[in-house]
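Complex shown without one protein chain; remaining protein chains in place.
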Amino acid sequence: MNVSVFRKAHFNAAHRLHNFNWTDERNKEVFGLCNNPNYHGHNYELEVKISGPIDPDTGMVVDLGWLADLIKQEIELRFDHKNLNLDTEEFRNLIPTAENIALVIWQILRAQVPGHLDLGVRLYETPRNFVEVPGS
Amino acid sequence: MNVSVFRKAHFNAAHRLHNFNWTDERNKEVFGLCNNPNYHGHNYELEVKISGPIDPDTGMVVDLGWLADLIKQEIELRFDHKNLNLDTEEFRNLIPTAENIALVIWQILRAQVPGHLDLGVRLYETPRNFVEVPGS
Amino acid sequence: MNVSVFRKAHFNAAHRLHNFNWTDERNKEVFGLCNNPNYHGHNYELEVKISGPIDPDTGMVVDLGWLADLIKQEIELRFDHKNLNLDTEEFRNLIPTAENIALVIWQILRAQVPGHLDLGVRLYETPRNFVEVPGS
Amino acid sequence: MNVSVFRKAHFNAAHRLHNFNWTDERNKEVFGLCNNPNYHGHNYELEVKISGPIDPDTGMVVDLGWLADLIKQEIELRFDHKNLNLDTEEFRNLIPTAENIALVIWQILRAQVPGHLDLGVRLYETPRNFVEVPGS
Amino acid sequence: MNVSVFRKAHFNAAHRLHNFNWTDERNKEVFGLCNNPNYHGHNYELEVKISGPIDPDTGMVVDLGWLADLIKQEIELRFDHKNLNLDTEEFRNLIPTAENIALVIWQILRAQVPGHLDLGVRLYETPRNFVEVPGS
Partner (left out) sequence: MNVSVFRKAHFNAAHRLHNFNWTDERNKEVFGLCNNPNYHGHNYELEVKISGPIDPDTGMVVDLGWLADLIKQEIELRFDHKNLNLDTEEFRNLIPTAENIALVIWQILRAQVPGHLDLGVRLYETPRNFVEVPGS
């Protein structure tokens, strides 16, 4: 039977929701306060989920120390205390909504997590708004 | 790949668990303290989940402002600061257990959420007891 | 040096804010939705704080098992799954606002907690609204 | 439509991660601080999930009082304030990782929960590390 | 006896810690990642505390609806979805550390809360870092 393990992490970042193919009016209409040209920000809380069989020798699905380190190297160092629109390659041409941030995180981690293990990502933009890439 | 977005809301309400087809003894036996004829109450915490593809123009599955407003109009105005048994049509003949409240909320929202999007509902009656309509 | 120990508990209850000396209009104006004649309800989360010196023989200010039992006997059994206005002596003639409930709880416990120990009470009516009797 | 109900519980325990088939060096390398021969401990927070149809007579999937009592009898009395390695049969020859503890809890409860109901278990070892047996 | 009432609110904002009287090197040394010239951001969680006697007619210290509205008008509209350094008068020449933000909020609210009531402010910059103006 497959079991899932979860590890939480967090990063603080500024962002702005803006579609450069649209007029300023259309952007304000769709994105409201999130379109502020001077940016606003969030404490992003991340939950990474990895599913697979328990290794009988270790009693673990994966080493949580390895997972914590992977998240630190690949996600926290990349996004923590950054302006997502200005400071990162990933969101230079991609609107940094919670949905897109979660998808980008999933893609970055998917490339590092062994293929026989399922991977999912949940990202809290605020305690009241969050998104999930159920993954596979 | 489908992504899920979640929005939290809350309402405070009184309720009583009572089956009018049963004797008082049977009601007390099954529902215990929750059968109090003078009602008791809860802070209900609601999580609404909508799943679908990310719109490439907005980077969103749905506009969370629209979803917050839908929940306010359809759920909070209907149930907040109400006696579920006496003040609402929905629970005049339906026992307002957490399971039934979640199902009713799911049905009300399902009628408003576009059909190509999945809908799920989680409802916390207390921080220790909660229910989920996984939906579709 | 004095140290404080805290114990959490909870009870679920229905209530109505209503001043019988006022007109219905005045009650609605002051208490709004909380004046609903059919009641609404909350999950009340209680924190009891006792301060005093550490007993060198036990390493404790008071036995938390004793405190948990005291709260159960004096507060939970009295208020849990009750309609505060109808089912309790304490709020027959006292408006069950969070402030008054906390004060009543403080008075009930003060009579049981040894006089050389300070007593404080914090009561969450919702996760967003709470009150504190700093006590002494 | 199936609905899920959840009940939370908790127990506090000591444990040590150690594979007796390995050298001390290998154990330290794999389990790190968790290999401390004198044990360390956690507040385990448990969420039990049961899924099935709503009984139209009660409005419930299962009686949460029954479920709370089942968890108390089968899990809390067995593991609370215990050293998992020394005081329990279950982990005498099984490494008490969060994954294995969750699986053991799932197996114990599965034997008691009626077969037509799905059963899942989530176990928090810390607020930042948790595991899930999605079950069936 | 005085009783305290608390109300929670929140706002999301971008900020940068920078002292314009210092060299870039000194700023980086003191403020580290928080000195990022492109800003980063937080979900600020605010707790406002007002202490005073219970009004016997209402059972309240102050009307929490009035307090919630005051916080919305004076704090949320001013700071929510803003860049504190660029979009607000208050932090044009004042470094927007959590300490200074809390003090500014206390000063803004102090001017509106009746003088016979004590006022305190707690501000969470993250769930792990927070500050308190005990006030008076």
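Just so it is clear, A, B, C, D and E label the chains in written order, and each chain counts residues from 1 on its own.
Rule of thumb we're sticking to: contacts are C-beta pairs under 8 Å (C-beta built on N, C-alpha and C of every residue); 3 or more make two chains touch, one makes a residue touch a chain.
This one's a predicted model, so the numbers in the text were calculated from it and none came from an experiment.
Remark: the absent chain touches shown chains C, D, E in the intact complex.
Annotation: of D:R7, D:H42 or D:R78, D:H42 touches the absent chain (contact as defined above). Although one chain is not displayed, its contacts with chain C can still be listed: residues 1-8, 49, 54, 57-61, 63-65. For chain D, the list of residues touching the undisplayed chain reads 10, 12-15, 33-34, 36, 38-43, 80-83, 86-87, 126-127. Listed by residue number, the positions of chain E touching the unshown chain are 17, 19, 21, 30-32, 94-100, 102-103, 127-135.
The rule we apply is simple: only the chains that are shown with their structure count from here on.
Contact with both chain C and chain D is made by B. When every chain is reduced to the mean of its CA atoms, the largest separation from chain E belongs to D. Of all chains, C has its CA centroid at the greatest distance from the CA centroid of chain A. Touching two or more other chains at once are residues 127 of chain B. Working note: touching chain pairs come out as A-B, A-D, A-E, B-C, B-D, C-E.
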